[in-house]
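Shown here: the complex without one of its protein chains, the others still in place.
What follows is chain A.
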């Protein structure tokens, strides 16, 4: 893949590598500092595997005090730091830099406390998403946000990326399910935000931290809300002769006041790939398939399934099946959850995009994608979170064919620009990272971006934390501080006043 422009490495840092490694070993003893090239290979990329870079050194701290000391040291010497959880980011958020310490939080892997009365769990950032749910499963509780990578991704990474999943429409994103954080700023200060109480007074720094992609501070502890599992959950498969009909069905379900636990949509290519892969029982003679899950008390679920079936019928559904057992419900989901690897079997390579659109613009976005598919001469399969308009087009290509990879990237960028044009956004859940960084001006003007960079300046004036991610360019904070308003302008005569 075409290599992204990253900040120029600091030559003094590169020149002093041996000394830096030695100093870091003083802070994190034992096997917590990894500097051998062959061992650092495991960390040279995240889930966006097309980009690879060895870090200056890998540090795996074990205590908050170590994190604090490492950051303070790095700030003192102007050394860049890339924080990393499990490395499942799909946008290159944890891509190392040649001159940066890679701060890997995987040894922060403990569930510190479970408090059922207050319905919270206090966990370290390296615990996996599924690990949180597993820790509270014995009492029938779970943690609601469920990204597809939940078996591997860390809860700290979820906070950094504001991760979502199929349950988001009803149960919210990471930001709605985190009550408190402990974090360490680049100057080594340990700060607590929120806690077990529901509101965090003062500026909503908890909100700013969630989804900040490792650019503001390093998270060392997280307090999450846990929920009691609904009494029952059932899933339906509903097939349609067109994407438009399926899209309208989604709008009508929500318009009728029904908020399902999840609604996912797959197009013909994705259905076929998934069915071939896991035999989920998907119909192969439909253009679009919806998986609708309803959860709650059994009587309510039965009632809603009847309503959804009627709405589907009105939209020309050609098939409908309701799960009759927990195994069958899981099977319905198995195909959707395996859609990405399934597509991987029918194409040598694929590139997974992530944009969100207002749901009702779906038909024109799908039509636009078909046109782009012809223009770039590459096929695209679609699976997405239909309930909240979060698309995941999978662009199929073969990296061995010269030029195809560049065409796939161009195709992807065109899709994201289209999402913005119809009122959507560049990324729904994967983050901006390196991947979509240069597209940010498609959504924000200079003033919008400058104010975001100013937030960065409030946390990290020297731009040492994860530089080169999210923002197309980082200007010096001192320069950002200037104001361009000349004195002497009088109260404006045309503004109404008393």
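The rule is simple: a contact is a pair of C-beta atoms (placed from the backbone, for glycine too) under 8 Å apart; a residue touches a chain by one contact, two chains touch by 3 or more; residues count from 1.
Rule of thumb we're sticking to: contacts and distances are computed from a predicted model.
A.B. asks: Tell me the UniProt name of the left-out chain, picking from "Protein-export membrane protein SecF", "RNA polymerase sigma factor YlaC", "Cytochrome bc complex cytochrome b subunit" or "Glycolate oxidase subunit GlcE".
C.D. replies: From the choices "Protein-export membrane protein SecF", "RNA polymerase sigma factor YlaC", "Cytochrome bc complex cytochrome b subunit" or "Glycolate oxidase subunit GlcE", the unshown chain carries the UniProt name "Glycolate oxidase subunit GlcE".
A.B. asks: Which residue among A:118, A:242, A:318 or A:462 touches the omitted chain?
C.D. replies: A:118
A.B. asks: Based on the whole complex, identify which of A:251, A:319 or A:346 touches the chain you can't see.
C.D. replies: Within the whole complex, the residue contacting the unshown chain is A:251.
A.B. asks: Hey, which of A:7, A:172 or A:281 is the one touching the hidden chain?
C.D. replies: Final answer for the missing-chain contact: A:172.
A.B. asks: Give me the chain A residues in contact with the hidden chain, please.
C.D. replies: On the side of chain A, residues 115-120, 139-141, 161-162, 164, 168-169, 172-173, 175-176, 185, 189-193, 195-199, 201-205, 207-208, 210-212, 228-231, 251-252, 254-255, 257-259, 296-297, 299-300, 303-304, 356-360, 385, 388-390, 423-432, 436, 440, 443-444, 447-452, 454-459, 470, 481, 483, 485-492, 494-498 touch the unshown chain.
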